[in-house]
Every structure is written in C-alpha cells, then in structure tokens.
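One protein chain is absent from this view; the other protein chains keep their places.
Going by the order they are written in, the chains are A and B; count residues from 1 in each one.
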Amino acid sequence: MSELAAGGGQHPALQHHFRDLEQQKAASSLGMWVFIAQEILFFGGIFMAYIVYRIKYPEAFVAGSHHLSWQVGFFNTLVLIGSSLTMAMAVYSAAIGKSRRVVGFILATVLLGSVFLGVKYFEYAEKIGPCLPGASGVGCLVPGERFDASALGVSGEAAGHTQIFYSLYFGMTGLHALHMIIGIPILLVIARAAWKERYSPEWHTPVEMVGLYWHFVDIVWIFLFPLLYLIGAH
Amino acid sequence: MMTTQAPTLPEKHYLNAGYGWRSWLLTTDHKRIAVLYLISITAMFALGSFYAALVRWNLLVPDGSHMSAETYNKAFTAHGVIMVFFFLIPSIPATLGNFLIPLMIGARDLAFPRINLLSWYIYVFGAAITLYALLAGGLDTGWTFYTPYSTVYAQSNVVIAVVGVFVTGFSSILTGLNFIVTIHTMRAPGMTWFRMPLFVWAHYATSIIQVLGTPVVAVTILLVALERIFHFGFFDPNRGGDPILFQHLFWFYSHPAVYIMILPAMGVISELITCFSRKRIFGYSFIAMSSLAIAVIGFLVWAHHMYVSGMAVYSAMVFSALTYLVAVPSAIKTFNWTATLYKGSVQWDTPMIYVFCFIGLFLIGGLTGLFLGNLGTDVHLTDTYFIVAHFHYIMVGGAIMGYLGGLHFWWPKITGRRYLEAWGKVSSLLIFVGFNLTFFPQFFLGYVGMPRRYHVYPEEFQVLNVLSTAGATILGFGYLFPFSYLTYSVFKGRPAGNNPWKAKGLEWTTTSPPPAHNFDETPTVTEEAYDYATPPKEKSALV
Partner (left out) sequence: MSGPHVLPVRVYLGIFAALSVLTAITVATAQFDFGPLNNLVALGIATTKATLVVLYFMHARYSGKLTAVVIATSIGFLFILFFLTLTDYLSRAWAL
C-alpha cells in the first residue's frame, strides 16, 4: 500500500508531502522552536551591546534607568504576562475543542498586547516629542543633536554616555515592539481560522505555534524590564 | 545499469510537470526551487566576477591610473558583498542541497515547501535592493562594513546595502531551518542518522550555523543602519561607542559564515570521492562528527580577524588557541578522504578531477590559515595579500571546486542529460591553472607587505600583480566553458539514464530527471551508506 497516495479518510490539514499528521506536527513544532532559536540570537546581539556598555558606563545607565518610570514598566510587564496567560488558555481551549473560547482568548491576547503597545506609545511620545522640529528640545531623549541629559541628574562624561543608554532603550524595546506588531495580525488570522472551526483537539498546531512565538516575545520583555527600568532604583 | 539500448528520458518528470511562468514562480517543488536558485546565483556570480575583473584591471599598474580610488573601493566592496552573500553562502545549499536532500533521505519534499519558495523570493528581493545600492552610486566600505567609517564617514549607499544584506540573511536562515527540520523528521524508514549520506550531514551542520549565526549579523547591521540614520552612538568613539564591538558582533557570524561556505563543498567531496573510488568512504562517522565539530568550534574563533584591531591581547591569545583547534576536524576529513583513495579504483571523470583540485587547494588554503591564526605572524600578514590568497584558496580552490564537482556529478540527475566529458576535463584544467596563477603570487605579495584594499602599490610588486591578473583572465575564461557546455547539454545532451555513474544513494534510484513527487512509494533503507561492495540495485524507471 502506498501510504503516500492521496486517498479518502485523510485529515484535511495534512499536507501531501508528509506521511501522516504526527510527522507534520513534529515538523511544525521543531520548525517553530528552531525559529525561536534564531530569535534568541537575534536579540542576543543587541543584549551583547547592552552588556558591554553597562559595564563601561555604570553611572550613565543608573541615571538613564532612573528616569524611566518603573511603575509604567511594572504595569506593562503584568499586562504582557497576562497576555501569555490568555494565549496559553487559547491553546488549551483548542486542545479541548472549544473553538469559540479559542477566539475569545486570542482576542484577549490581542487586546492585552495592544494595551502594552499603547502604553509604549505614550512612553515613547514623552521622550520623542520634545525632539521634534518646533518643540523646545527640553527633555528630548532621542540620541542625537537635540538629546537633553539635563533632567537625568548626571553631568560631565556620564551625561554624554546616557545617550548610549537611550539608544539601547529605543533599540531593544523598539525591536521588541516590532515583534509584537508583527505578532498581532498573525494572531488575528489564527482567530479567524478558529472562528471558522478549522481547529480540533486532533489538530490545532497553528494555535500552538503562534503561542510559542508570543510566549517568546513575553520572555524577551521579562528580561528587558529589570535590565532597563530597574537599574539602581535604590 | 547496462542495458542493450541507450537510456531515454522518462516521459514525465519534474521539469515537464507543468509549463509556464506560474508553474515555476509559484512552485513548491524543491527541485524547481533549486533550479530557480541555480539561475539566480549564476547571474550573481557573473556580476561578482565582473567586479573582480575591475579589481584586477586596476592592479595591472602600480599607480592606480586605471580608475579612481573611490571607484576601486566600490569595485572590491561590490565583489566581496556579491560573492559572499549572494553567491558562496547560498550556492551549494540552495541549489544542490535543495535538490538533493529530500531525494537522499527518501522524502517527497522539504518539511516546509512554501517557506522554501519564500526563501528564494527573499533572496531575489534582497539581491535587488543590494544591487540597487551597488549600481546606483555604489558602496565603498568593504564587505565588512567596519565602523565608524560605515556609520559616520562613508558617503556611499550604506543603509540601502545594509537593508539588502539584512533581507537576504533571512533567506539563509529559513533554508537552514528547513533543512534541520527535514533531516530530523522526514527520513525514510531505515534511514538512520548513520546511514545518511555525508552530504546530508554536511548540510545539517551548515544549517546549524545559518540558524544561530546569521541573526547576530542581521541585528548588527541593523544597528549600523540605526546609527547612520539616528546617530545612536553604539560604534562611534565620539559618542562613547566602541568600534571594536561592531567587529565582535560582525565576525561572530562572519567567521562561522566561512564554514557555511565550505562545509557543503566538503559534503560534495565525500559523495564524489567514494563514488569515483568505487569504495566505501573511510571513516564515515569521523567525517560526520567532524562536520558538527567544525560547526561548533567555528563559533569560538571569530576574533582571529581582530588581532590588530585594538582588542585585548589576552583575549586574542584565547582566540588563537581556539583557532588552532578548529583546524583539526578539517584535517580529519582530509585524511579520511585520502584513505578512501587507497586501494580504491579511481575513475578520472570530471567530478573526480574537481575532487583532487579541492583536496590540494583546500590543503594550501587551510595550512596558510595556520600562519594567520598565530598571533605573531598574523601581525605581519594581516590586511595584506596573504590573507586575500588564503581565503581565495579556500573559497575558490575549495568551495567553488566542490560546487563545480557537485554540479557535474548531479547534472545528469537534475537535467536528465549528460554533458560532454572531454569539455569537462579540459575546463577543469583551465580553471585549475587560471586559479593558481591568480592567487599563488598573492601569497608572496602579502609576505613582502603589499596591503589589501589599496588602490596603488609599490612598483616592485608589479610583476606578481600582472601574473595574478593574467591568471584571473584565464580563470574567467575557464568559467565560461562549463557555463556553455552545461547549458548546451540541457537542450542537446544525451539522456543520462537513472544512474550514469553507478553511484550509491537514493537519489540515483529515481529517474533522471526525477518525477515531481520523487518516489512513488517511500523507500525503505536496508543497507549502509556507500556500500560499493554491493552493486547498485537494478531498478526500473518507476521506483
């Protein structure tokens, strides 16, 4: 018997080049984990820069971090962890065959993710606003010509080095936010498929895979929060 | 197989399984995608060769009168960027790897056929962006984008080029991801890890490097772009940044990248040498494990590119010691290949000629690497033509010879046709002579101190430079031969039959060209790899 021949009784989600659904699921899972592996190294590069400059300019990092609002960061961290909970619940719901709940939990994840991004927008606006043409420049925290270190409470060389802290702040949180901005439409696509009852306890791999991605993005923030917001808060 | 009549092409195969643009541009067949890559990278190779010709043209005379210094900088930069990112990195994996890996392990396709097609589109898109940067104004930073020149002082298309290379990196990452998943999850029954062809092992090791290394250079060049646009200051000493940090992050990928370029070629050599010695390869598991060893140890040595950069000398010592370690697995392979020849029955077909070219030239390239890994001698030799000669011996004498050997070996399988063997032999000799004449003099030039990337040089170096340019001309001419007769064979070559080389391996059990779906029934593997003591099974065209 040719197990490769297309025949009746095959799961509609089975792709023709796979022997069976088990092989397809194993491949999808390994594929997503390998993708996450490369994401770890991708963020790793900018974390390396962070490590080097934190060692070089401890005072500037303390000053820069102190100026960030740890309350806002704390709130956002809880929001993102909450979105990981709703994502895990979405996968759970798919595994027990409750498609409506899958949709609900994914939308909750999207909502929480959007709250996070909304908060980030206000955080950025506060720092970027003063730098825009026509603005006073006071409190501008975008590295470059208009950078204003006066509110940070350091002087001399450390004041200049706070630019590196803020470069890393924008670079790291920006890269992280970009990953969320990419993730949200993908979540909506999965939600739509769930709405159309495409998933079952037997096969809900796309929900699991997007879940892995979302949890990874959460983990990056778990490290970013203390490294950026909580340096020398004492 | 010996039959009384000449082989014919199968009636249906992957090349005629659909006609028209859409059947090619929307294909998910790994074999067609391999052909798409073959065409694209050949085009990029031609462009990279053109820039090489410009470089060698300038170096015919010592006073730089053939072109301005700016033009020269743009020429060697374009040559490097194109050859590294758009030719060598994808070459064997994206063409031969894509075509052969599913066939070699008895699968119907790669794990993610649509991602495979996406990889090709990403490659083409990245190439288009980079070509725009190179052709509309040019890039003069060298392919290495060193800071702070690239971030602060260069007046060329740095950001556009960086975006192009960034995009193309994802083609490499996705190819590696696809291969890793395919090899883990889609091997046919009986195809255990240690029965896999060494070509597959080589690509597995390569894929690990692609997945773990490429993202780091991707984020690094992203930082270069951000720095250039927003003046962030990561790599600018005036803002407290460290240019050497760029070099660490850049070379963390770019050293393993050279193993991305050579490991697949080594995989090809393993396949060819066993077939054309009619003997099971010596030390199969050592060769397999040494591929993994190269992939891992290759990540530990990057700062040997940075000894004179201003990095700490104690750290440099650590990297130097590790660099000597990475030579060991390559040597293990070379010993095993040589041992395979012993008491074998050597057939001197074109692919085997390329094998011998590879072994000799890779040996020279590898040994000269030892002088460079050594801290003391590297201070004298770094940034000279010794380096240029060293890496071209590996990348051209090694990787390209492996690529050409593999292309000739599997050409009958890919196209169903035989090329003209006499032309193959003549071309290989022409390429070998041209290559050595180009690059051997450069070892001497480097030794006596001619710096690389300089528009002018002292008059006393002219003779060697003229020899080098003469060699480059012969080499360039030589490349035209396989391009011509291989293309000709597609239309007019004799049908090859399933297994013209009487080789072992699942790919030779299918028709030439293979059917679109590779195997009618999943094969079950019962024998060890390269069991040349047992003749290849006689099989009908339909497996």
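FYI, contacts are C-beta pairs under 8 Å (C-beta built on N, C-alpha and C of every residue); 3 or more make two chains touch, one makes a residue touch a chain.
The structure displayed is predicted, hence computed values, not measured ones.
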Q. Out of A:Y92, A:Y124 or A:W195, which is the one that touches the chain we can't see?
A. A:Y92
Q: Can you list, in ascending order, the subunit A residues touching the missing chain?
A: 25, 29-30, 33-34, 36-38, 40-41, 44-45, 47-48, 51-52, 55-56, 70, 74, 77-78, 81-82, 84-85, 87-89, 92, 95-96, 201, 205, 208, 211-212, 215-216, 218-219, 222-223, 225-227, 230, 232-234
Q: Go through subunit B and note every residue touching the omitted chain.
A: 184, 208, 212, 216, 244-245, 248, 252, 299-300, 302-303, 311-312, 314-315, 318-319
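Keep this in mind: only the chains that are shown with their structure count from here on.
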Q. Within the complex, which stretch of subunit B touches subunit A?
A. 107-113, 173, 177-178, 180-182, 184-186, 211-220, 223, 226, 230-234, 239-242, 245, 248-249, 252, 517, 519-522
(Q) Can you tell me which positions in subunit A touch subunit B when the two form their complex? (A) 2-4, 16-19, 23, 26-27, 30-31, 34-35, 37-39, 41-46, 48-49, 52-53, 56-57, 142-145, 157, 160-161, 163-164, 167, 170-171, 175
